[in-house]
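Below is one structure; the comments refer to it alone.
Missing here is one protein chain; the remaining ones are kept as they sit in the complex.
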Amino acid sequence: MSMTDFFTLLLLIAGAFFYIAGTVGLLRFPDIYSRLHALTKADNLGLGLVIVGLALQAESLTVVFKLILIWLLVLLASASVAHLVARSAQQKGIKPWTR
Amino acid sequence: MTLLQWLFDGLLGVTLIWLAWQTLASADLFKAIVLFIAFGLLMALAWVRLNAPDIALAEAAIGAGLTGALLLVALARLNAVAAKTDNTESNRNAKQRFAPEDSVRTTAAVNQGFSNKQNLFRYSLVLMLSAVAAGLAYAVLSLPPEAPGLSRNVAENLYLSGVSNPVTAVLLNFRGYDTLLEMAVLLLALLGVWSLRRLPEQYDSSPGPVLDMLSRLLVPLLLLVAGYLLWVGARAPGGAFQAGSVLAAAGVLLLLAGWRLTARFLGWPLRFALIIGLAVFVSVALIMMLSGGQLLQLPPAFAGALILLIETAATLSIGVTLAALFYGSRPQPEQISARQTDSGGENE
Amino acid sequence: MNNAYLYALTGIALFTLGLYALIIYSHLLRKILALNIMTGGVFLQLVALSTRARPLLDAVPHAMVITGIVVAVSATALALALMLRLRDASGSAELIEEPTE
Partner (left out) sequence: MEKLYLSIALLLLITLVAGLWRVLRGPTPADRMLAAQLFSTTAVACILLLAQAFGQASLRDVALVFALLATVAAVAFVCCAWPGIELEKNHVDD
């Protein structure tokens, strides 16, 4: 196994870990606002790590650019959707969870 | 390797069936629609696993995006009408017919009254459908393991088609009839929707700065990707349908963000965009027939260029038609329609 | 590639489930969802069985399914519009059986 393969392995496993963390957050967090963290933080970090891991294996620079473009698009999409959902949830009168 | 593939496919298949069951059995319609969106997403994964990237592209654009948006808006309209007509004529009529309960409880009452008959019906239905499923499964499993299908014919004649992606070759050259009639079906569906009475508009009038920004950022990208898919369709997965659905997604996003077409574009420009795909397709077919060939027969020398021409027009028409279908009723000058025609035009 | 049979059987299950729901439920939105799931099952079946054509990819079923997906979405849009119109006209989006007695 070459050095690049090893780094890919590490990055993919780290990415999968963040995906699992995001899903656990989605399942375990108490209200909509805290569940948004799972969408905006954990999963996008997971996707970013997976994409860096795959970019190491990419055959050309174009593929690297395409992968990065995909990541940026997902970041944009989930950040905006998280904001929109949180905003309308607040307008709808859902109170944030307090202990 | 193979074990992993089996696990992946098995999990995907079981989840698809389970999701379908949950979608159909859930009491809450909104939940059913969200589950259906997830179902579309997993279908796209299944197409990826079945080595059908062309279909995966179409499903990703339509199944996971457009159908979900369509269903959500329809549900919102249904609920809005329910809230509005609570004390009006139509509901009173309904109440008279099913007095004294409302329609939902009436169903329950009917169900109770006929419970024995109903149960018998249900059981016999389950029995019959199990027989159908078992018969189908038997038929599938007893098929010969290898079937050449038409793949050899397609591969042998691919060089005549002007493109190197076999799916595009089939869609626009070998079986052009299907695509031609399919464009006509799209237009017919739109005519059907337009001939119904206008529905009240159901969009939030204040989309807010983030949605506005999002539409400004995403729509140019969507147009770019639509153009890319159209161009790449000649030799790799992509083509008019995929590009058209991405274009339609751009239109839907603009509609949702509150963009409307000015009256200037509502007359001929909108109709032109709707009809151009079919018109170009039919005129190319007729010209080929008049110049000595058969209907829809493309000469190999110009086939590539003609396919690109037809596909460009078809992309525009499919995109605008799907966006108009999403909008629902026929756009009126004083209020409505997509900024589709002018934004879609940039794609060419 | 026996996985093709797995997807084909999934397609049959989806078709049957959709057909069952189409007959049983009275709400039209559910019927539309059921029809969409049925079409999904049919498409899955068609493509899964076409992957038996080794080593070449059989492009004809793929093209048919792409056409079918676009037709299905336009039919869904028309059906939803008709459902809303029916709701306006009759006050209910359900098909209610009149008691026969």
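Couple of notes before you dig in:
Going by the order they are written in, the chains are A, B and C; count residues from 1 in each one.
We adopt the following convention: a contact is a pair of C-beta atoms (placed from the backbone, for glycine too) under 8 Å apart; a residue touches a chain by one contact, two chains touch by 3 or more.
Just so we're clear, the structure is a prediction, and the values are computed from it rather than from any experiment.
Taking every chain of the complex into account, the absent chain touches A, B. Of B:176, B:238, B:277 or B:331, it is B:238 that touches the chain left out of the display.
Within the complete assembly, residues 5, 8-9, 12-13, 15-16, 19-20, 22-23, 26-27, 29-32, 35-36, 38-39, 43-44, 46-47, 50-51, 54, 57, 63, 66-67, 69-70, 73-74, 77-78, 80-82, 84-85, 88-89, 92-94, 97 of subunit A touch the chain that is not shown.
Seen across the whole complex, the unshown chain contacts subunit B at 1, 4-5, 7-8, 11-12, 15, 19, 22, 26, 30-31, 34-35, 37-38, 41-42, 44-45, 48-49, 51, 53, 56-57, 60-61, 64-66, 68-69, 72-73, 75-80, 83, 202-204, 207, 211, 214, 218, 221-222, 225, 228-229, 232, 236-238, 242, 246, 249, 252-253, 256-257.
Everything that follows uses one rule, which is that only the chains that are shown with their structure count from here on.
Subunit B and subunit C, compared by their mean Cα positions, are separated by 12 Å. Looking at subunit A, no residue sits in touch with two or more other chains. Along subunit B, no residue makes contact with two or more other chains. Across the complex, subunit B is touched by residues 3-10, 12-21, 23-27, 29-30, 32-34, 36-37, 40, 43-45, 47-54, 56-67, 69-71, 73-78, 80-85, 87-94, 96-97, 99 of subunit C. Considering their complex, residues 208, 210-211, 213-214, 217-218, 221 of subunit B touch subunit A. Per the touch definition, subunit A reaches subunit B in the complex via residues 73, 76-77, 80, 83-84, 87.
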